[in-house]
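This is the structure, below, for whatever I ask next.
All protein chains but one are shown at their positions in the complex.
Let's turn to chain A:
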Amino acid sequence: MAAVLQLPNELSQVDQIRMSCNAADRFVQRYYEALSSPSSSVEKLTSFYAPLDDNTNIAKSFFGFKNIWYNGNEFSSPAEFATAVKDYLTPARYEIDSYDCQPLNPDLNPTRDVVSDPSKGGAMSLLLSVSGECRIGPMKESEPMDFSETIILVPNLNHDRSGPTSHSSNEWVISSQIFRNV
């Protein structure tokens, strides 16, 4: 930790790291559980994604959805992908072997016009890498396949960070995702 960083907001690097790791823990657990559950609705799956890019507000657009690439196929909206998950990727079982997470931009909103208090991580984007094994289709007919994905998480603007930790909504949501079976 020799390097000295100029941090543009109130979070120290140690805070950023701790926060990003906690965010990754929660996200990975919830997201792959939802993908593995046949009863997850399209709405439930969509809730893991940022809302469609709001290009009327520059600052807000950084908190918006960009795209999903799944084995070289582009999905341009969370609902489109969630529908495909229900159509093609259900039933499925995901087992996570390894994941790692780094703060990407500690302050997406230095002008404070979208997030007023960044000290709770509400303006930080994250880079998340997840590796594991998935089986698509009924257990007996499916073979395990490794996957690797690269996810950029942004704060969920609809999540209330000021209150006690809530389990009802996701703190961080996917802005960009690249999935590959490997």
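The criterion applied here is as follows: a contact is a pair of C-beta atoms (placed from the backbone, for glycine too) under 8 Å apart; a residue touches a chain by one contact, two chains touch by 3 or more; residues count from 1.
Following the convention adopted for this analysis, contacts and distances are computed from a predicted model.
One chain of the assembly is not displayed; among "NEDD8-activating enzyme E1 catalytic subunit", "15574_t:CDS:1", "mRNA export factor mex67" or "Palmitoyltransferase", its UniProt protein name is "mRNA export factor mex67". For the chain missing from the display, the contacting residue among A:S39, A:T56 or A:T111 is A:T111, taking the whole complex into account.
Residues touching the missing chain, restricted to chain A, are 1-6, 8, 13-14, 17-18, 21, 24-25, 42, 58-59, 61-62, 66-67, 69-75, 79-81, 83-84, 87-89, 96-108, 110-111, 125, 127, 129, 131-133, 136, 143-146, 148, 150, 152, 176, 178, 180-182 (touch as defined at the top).
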